[in-house]
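Notes follow once the structure below has been shown.
A protein chain is absent from this complex, but the other protein chains hold their places.
In order of appearance the chains are A, B and C, and numbering begins at 1 in each one.
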Amino acid sequence: MKLVFERSRPGRRAGRIPRPAELATPAVPDELRRKRPARLPEIPEIELVRHFTKLTTRNFGIDTGFYPLGSCTMKYNPRVNERVAALPGFRDLHPHQDEDGAQGALELMHELQEMLAEVTGLDAVSLQPAAGSQGELTGLMLMRAYFADRGEGGQRRTVVVADTAHGTNPASVTMAGYELRKVATDARGNIDLDDLRSKVDGTTAGLMLTNPSTLGLFDEHIEEVSKLFHEAGALLYYDGANLNAVCGISRPGDMGFDIVHINLHKTFSQPHGGGGPGGGPIAVREHLEPYLPVPAVVRDGNRFRLDYDRPKSIGKVRAFTGPFGVFVRSYAFILAWGRELRAMSEDAVLNANYLLARLKDAYDLPFDRLCMHEFVLSARNLKKEHGITALDVAKRLMDYDFHAPTIYFPLIVPEALMIEPTETETKETLDAFADAMQAIAREAAEEPETLKTAPHNRPVGRLDEVKAAKRAIVRYRFEDHPDLSGEPSAAAEVEAPKGV
Amino acid sequence: MKLVFERSRPGRRAGRIPRPAELATPAVPDELRRKRPARLPEIPEIELVRHFTKLTTRNFGIDTGFYPLGSCTMKYNPRVNERVAALPGFRDLHPHQDEDGAQGALELMHELQEMLAEVTGLDAVSLQPAAGSQGELTGLMLMRAYFADRGEGGQRRTVVVADTAHGTNPASVTMAGYELRKVATDARGNIDLDDLRSKVDGTTAGLMLTNPSTLGLFDEHIEEVSKLFHEAGALLYYDGANLNAVCGISRPGDMGFDIVHINLHKTFSQPHGGGGPGGGPIAVREHLEPYLPVPAVVRDGNRFRLDYDRPKSIGKVRAFTGPFGVFVRSYAFILAWGRELRAMSEDAVLNANYLLARLKDAYDLPFDRLCMHEFVLSARNLKKEHGITALDVAKRLMDYDFHAPTIYFPLIVPEALMIEPTETETKETLDAFADAMQAIAREAAEEPETLKTAPHNRPVGRLDEVKAAKRAIVRYRFEDHPDLSGEPSAAAEVEAPKGV
Amino acid sequence: MTYAALTDADREAMLETIGVSGIEELFRDIPAGVRFDRPLGLGDPLTEQEIVERLEELAARNVHAGEEVSFVGAGVYDHYVPAVVDYILQRGELLTAYTPYQPEMSQGVLQAIFEYQTVICELTGMDVSNASGYDGTTVAADACYIAKHATGRSKIVLAETVSPQVRQVVRTYAPGFGMDVVDVPHRDGVTDPEEFRAAAEGAACAIFQQPNFFGCLEPAPELAAAANDVEALAVAHVDPISLGVLEAPGNYGCAIAIGEGQSAGNPLSYGGPHYGFIAAREEFTRRMPGRIVGETTDVEGRRGYVLTLQTREQHIRREKATSNITTNQTLLALGGLIYLCWLGPEGLREVGEACMALAAHAKERLELPLLFPEQATFKEFGVHVGRQAHEAIRQARTHGVNPGYPLGRDYPGMDDAILVAVTERRTAEDIDRLAEALAA
Partner (left out) sequence: MTYAALTDADREAMLETIGVSGIEELFRDIPAGVRFDRPLGLGDPLTEQEIVERLEELAARNVHAGEEVSFVGAGVYDHYVPAVVDYILQRGELLTAYTPYQPEMSQGVLQAIFEYQTVICELTGMDVSNASGYDGTTVAADACYIAKHATGRSKIVLAETVSPQVRQVVRTYAPGFGMDVVDVPHRDGVTDPEEFRAAAEGAACAIFQQPNFFGCLEPAPELAAAANDVEALAVAHVDPISLGVLEAPGNYGCAIAIGEGQSAGNPLSYGGPHYGFIAAREEFTRRMPGRIVGETTDVEGRRGYVLTLQTREQHIRREKATSNITTNQTLLALGGLIYLCWLGPEGLREVGEACMALAAHAKERLELPLLFPEQATFKEFGVHVGRQAHEAIRQARTHGVNPGYPLGRDYPGMDDAILVAVTERRTAEDIDRLAEALAA
């Protein structure tokens, strides 16, 4: 379909701006004045609405169908959360509003902090980080500040990360100025304890771990792991991307972790909006609280206020107190479940195990255990036998109206298919998906071309990613396109009939 | 796709209702108590959202594309109107609120009345009727009350209606207890004056006329027509469905009409929501004001109130003061155009004439005049020569992603195609539509089967309307469908792959 | 010119294609004597921002149900409308569509209406529902028009306990239909079946409301039987929210069920737009007013939906149509559908029970004489406040409580009575506040 720029015609417009006619606009000094206007599209509002409406119909969301994208926890995003986030008292509240004009917002944040502390089993929470990866970075900064404060800043140089970890973990380690130590996974999908012991010493600042791991497996030796690091004087960081598996069942703080980030856009239902926003609050043990970002949201009796007076704080990692609109939605979500939150995780784990049970005969299962909220299959046999890759399976699933699982991750599983159904799917949906996956496994043998050429009914066929990277066309090139303004007739714009 | 009932499983649910646990529900007397619950679907909220989201994607609105449905004025429905209609001060206002707690609503209605009086050139307005056809009926009731009041109630028995009129006009005549006199259209598309003279006499209560007519033509003899009725002591009713053609250009009151209805969902941009709501306010000349429905919205200095003390009023035609939410949107729409409203009608007429100019060689034009905001073509030649009907043309347009025009109306034009582009379409859209219409005219000669089997790319092919009427299945027949609750597996529910 | 899509350059090119010299020429068929040659007396065009400011200003001059503790009902009720309803109704493919004349373009709305019709039939125990009427008043007139043609009779019987607005609308329509209206007075807040039977003798239809306007439970099966006895069509006006706990009219012999849909899924909106529903036994299918959606198949045998039984309607039958209605209230009716699907059978029962429980509590807690102490009620009841009701209301509102509807407006002799509506949105604390405000 057309780009919005290709719908533009000089002189058209949608929005207009009121301006008191009597007031003169002061002149901008010539060297600072804009010379050539930005080529924003010129279109009437009806065209704007049609363009973006059509774009959305070329997109697949949870509202469209099943979205088992592993590690992303694509659960139902309750519509009521959108309603409450749009209340003028939240939506139109200025972040520099006086504290006495923002008591409701501050109370909400304070209460959310307490909820997250309870769920993670930790003592203090900062809501500031904008997403999981910023939560990670913030957590590592806390480690730096903590060790610097103890005079161990120079010594503690390394952070241990599992080889199953999400790419953000090693990237955060580097950005925080640490050196990476990678630790292997054992045959049951746990951290390899022997390997681990060889990576932990006096230079170790900490561990970053996802538990359940990105394999969807709970580390059976988590207590030993925790002991190992604490005995070495190091800290444990919990990547909370998989928290949906364990709410009310097992708490990171109780597992021994000192710092946790929570992805509000996963476990706590903030819609991901095609890439973001998210929220990555961090919860920490008491001794790390002094280092948390400023301002802290604190309670004095019945009043709530922002506390900037935290001399040991690492500072700020983003503006203000964090993505407030995300907090409203997550808070509303937690209110809905309340003390029954455990049932959410139970159903998430049940759904995953049910799918696993239905699929493990059709695909390879690298680690044959019960899973938590997600599991990882491998298409390596399909590849070996029929030349069918995980990518082919993913593309073929689209023909069945399902979003694909996460593929090729975690890296230690070849041809990985990482499947996370979440708790909000019905058994019928799971069955339909399992049937489709089984059908695809059969098709791999019987009609492999159908898979290799999939998808077949999307607005576009399989896209050439290599070409995209090579050409690196990352913005519309007005110069390569005809000036449409003088175009004589629109004959050329009739899209070809779609029938016949 | 499935019906919502076919997604139901016992024990599922979305909404829950709070109830203070301590309070007991009184027993309902047994003979009044519901015995078997209504078979409402049992589905979780995620399924509800998916079901209705999917339904909407199987529907075409103005937001989807060009919708030249003649006589329906499918113009852009501004999104800001939805924003203001949702303000709690409007949306959550109880209609029995005290007048002093509803001053804003009353002022809005009063101002809208004045705006509509100005646009129609009449003196008093009642916003009460729920739609155009109810406006018609209300107008005819006013005639009854007026003549009864003058002692002419028994004598004035007939109402004259043009043969081009919308079906609501004759239907309203009957429902109001009048006899219908049908008047013919002349060769230029005006009312046939000779025929008209023979229909007007001392029994005549009034005329109902659409002007411009449903042919999109302005009656060139409107002054004579008006004189004829007024001289006979009768009243003129203006069906305002085509008001979009003449705002600020020619006013019904100035044309001689005594009663006018306005379709707020046409000229004044209330979205039609797949069938309604609408709004059908009526404007009348001063001498008819006493008969208007109660309550009237009146102004006393700076206060607004509801006036029930109208002894000559016909009574009420619907609850309260009318569809208030519709008023909010129409009021907002009129504020946007303000005194430049004429430019709206000018563009509407320009767009129609442009399309007419581009299409009149490819299709038959029964009345070769400049048109107003819409025009009527005929496919009679295509039918004669290639067996292609107006219906085939309409269905084929769908393959080009356009909604069809109104077809087979007005009745006096065989194989009618009634096209109304409205002012909010761009020239490119009109050109693309004209190109498609021309292509279809060619296809009629070259590949008529393609047209007869159209549409080809909608969720369903051409539907059998005769079968529907014969079978008269007008609700889901639970009894004909298997009880899904015990269904063992969902294998049967996998929809067939759509690719390959 | 906020919503204009053409540029001056477009206009010029188009005029040239048309072959006229200017816009004015397009209007040459309009006789000079009826042209309007001054600017319209409307304000300056406003930008979107200014429109919002103006409307916010007006909205702020209203006191909405969220700003006071409101017990006002009397036909329109403050039930909770879930967010999914608003969201779906705002989707442009639905919101900005016209009546589904071209079914292949409109399967979404057609299927949804078919689902709505099914839900209404299920709620009311009837066989056929249309796609909606204007509101709960006009569907009563529709029922009378059906009854007139079905029975050939011209008398309409209306229980006095039917909503005053419904009765007014029926009275407004009746003369055009050539029908007369007879009222049946209430006895201690409900209708006496014997009197109802007597009045219904020779009548086309006899209409009662359940729960009635006073909130009381009518002896509905007996009233229906009374009408049936004399071959008048029994018409029940029902509150959809009550139909999880109260019996469906189709199950006690009614011919037609009608009602105001607002309480199920529509906001208050100062009285509209809302939807009226009308459903009937199968024998009346071809007498139904307005749109009806039916199931069919396409050329390949796939299930699909179309507007059907159109020979009833004005665009085909013209002056012989079963009604003049075209535009109806589809969007609002679909709000009702989504709401009822959201509730499900359990939720519908729960909301009814919650209202009953809270209303029962309020009756006790207020410690005021009940208007009709003998009668069972649903979510609404009348109380005597010992002074002019509008005075009591005025005073209570200064305490932030709107206690209800002054019954004296419609019923002479009830000047000291207030009709109190209690929905699931009210709490025990709200009821305490009501009690205090009325005691003050």
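Heads up, the rule we're going with is that a residue touches a chain if its C-beta (ideal position, glycine included) is under 8 Å from a C-beta of that chain, and two chains touch if they have at least 3 such contacts.
Just so we're clear, the structure is a prediction, and the values are computed from it rather than from any experiment.
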Hidden partner chain, touching residue among C:Tyr3, C:Phe36, C:Phe71 or C:Tyr87: C:Tyr87
Touching residue (missing chain; options A:Leu108, A:Leu122 or A:Ile259): A:Leu108
Hidden-chain contact residue, picked from the options B:Val4, B:Ile62, B:Val80 or B:Leu292: B:Val80
Residues from chain B at the interface with the omitted partner, ascending: 9-12, 15-18, 44-47, 49, 53, 78-80, 82-83
Absent-chain interface as seen on chain C, which is shown: 48-49, 52, 56, 66, 80, 82-83, 87, 90-92, 424-425
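As a convention for this text, only the chains that are shown with their structure count from here on.
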Remotest chain, chain B as reference, centres from CA atoms: A
Distance from chain B to chain A - Cα centre to Cα centre, in angstrom: 46
Averaged-CA centre spacing for the pair chain C and chain B, given as whole angstrom: 19
Residue numbers of chain A (touch at least two other chains): 9, 12, 44-47, 49, 53, 78-79
Residues of chain C whose C-beta touches two or more other chains: 2-5, 10, 46, 48, 50, 82, 84, 86-87, 92-93
